[in-house]
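One structure, pasted below without further comment.
Removed: one protein chain of the complex. Kept in place: all other protein chains.
This part shows chain A:
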Amino acid sequence: MKKEIFEPYNVSDNNFEQCVKCTICTVYCPVLEVNPDYPGPKQSGPDGERMRLKDPEFYDEALKLCLNCKRCEVACPSGVKIGDIIQSARIKYSKSKPKLRDMILANTDIVGTMASTFAPIVNTAVALKPVRKVMDSVLKIDHHRMFPKYTGLRFETWYRRYAEKKQQEFDKHVSYFHGCYVNYNFPQQGKDLIKVMNAAGYGVHLLEKEKCCGVALISNGLIKQATKQAKHNVEAFKKSIVDKKMPVISTSSTCIFTIRDEYPHLLGVKNEEIRNDSELATRFLFRLIDEGKLNLVFKKNYKKRIAYHTPCHMEKLGWSIYSTSLLKMIPGVELVQLESQCCGIAGTYGFKKENYQTSQEVGKPLFNQIENSKVDFVATDCETCKWQIEMSTSSKVHHPISILAEAIDVEATMKLWQK
């Protein structure tokens, strides 16, 4: 018999008709569990969509409480794109205008540029109690939140000054989408990525000009700007992937998820030409090793007990297995897989005063797991999970690529392919 392709018939752009009303999604929604004001995935998603199509007045502003974690989609037996339906409805129907605070939180790159230029001042200022009180009362950014520190030397500047030239020495090349966090807050992660990729035999390049992926713009309702940036990025990716045949890798699960899936699903920005070659560095490395094209040599004295936390977007991508597989390859690593639960931060969501409590309650089961796991530190692929976990537990958090950078014997690894 010839293979039949299962093509469900949908009248809508999304697939809310596939819903069989089983309510399984509501079991796994982390917000519903702690905040009864939220109508939940079934009600906000497929059920609400049916109503909204009849009359947009049925739109409920409570939909902004959705974290866009997509855990409902992962659980749904019928493949309903519940999270997408909810986010699209917010884009289409929400009448509430983004506040100044939302604009500040959403514009990670503009704010980052300004802040890193004045890093010593900004870091001291946002850390000061009175300043945080003002941010809390005027801007409604919760005072419990410590802003991540801004760096004095941006990753891009560091790269041009100290790393760019050396990248030409390699035979194989990739582009690196570093994202705002690496550029403005934590260049070390980008440096670690270059160290690992160079050890693997790849030169690392920056895109012609990357813009923030726009995840925070989307969640804060700044859709026009998000779409503009998305189009810009797709073009920049094309120059690398299509013109130069250089795949694009990233260390941020959220950026990559946004570029691969949210661009076409939420913003209607087409990305077929670049989607397959835009991925996480961990997946890129895993593929090389899996296909026998790369061997990593590890230091003998690296010994750590590490817990891996699966960020929501990694759960949706299904890609945490690449990170955990790489970590398990390090002989001295004892890996504890934490039960996959949302940490509650969801990007800028948890920074808002009105969400602080929900955010912390959502994360509580995960924090308890971490405190009980007795590990040296936690590993995860998402920078906002890192802030949240470091703020809410006694544990430090490192990116799998940074752990590899620490554990790899660079010279020995390079020798394997240099011959």
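The rule is simple: a residue touches a chain if its C-beta (ideal position, glycine included) is under 8 Å from a C-beta of that chain, and two chains touch if they have at least 3 such contacts; residues count from 1.
Methods note: contacts and distances are computed from a predicted model.
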item: "SWIM-type domain-containing protein", "ABC-2 type transport system ATP-binding protein", "Acetyl-coenzyme A carboxylase carboxyl transferase subunit beta" or "Anaerobic glycerol-3-phosphate dehydrogenase subunit B" - which is the UniProt name of the missing chain; value: "Anaerobic glycerol-3-phosphate dehydrogenase subunit B"
item: Of A:Glu49, A:Glu73, A:Asp192 or A:Glu210, the one touching the omitted chain in the full complex; value: A:Glu73
item: Of A:Asn15, A:Gln43 or A:Thr413, the residue in touch with the unshown chain; value: A:Gln43
item: Chain A residues touching the omitted chain (full complex); value: 1-6, 22-24, 26-27, 32-33, 36, 39-40, 42-43, 47, 73-79, 276, 283, 286-287, 290, 315-319, 321, 325, 337
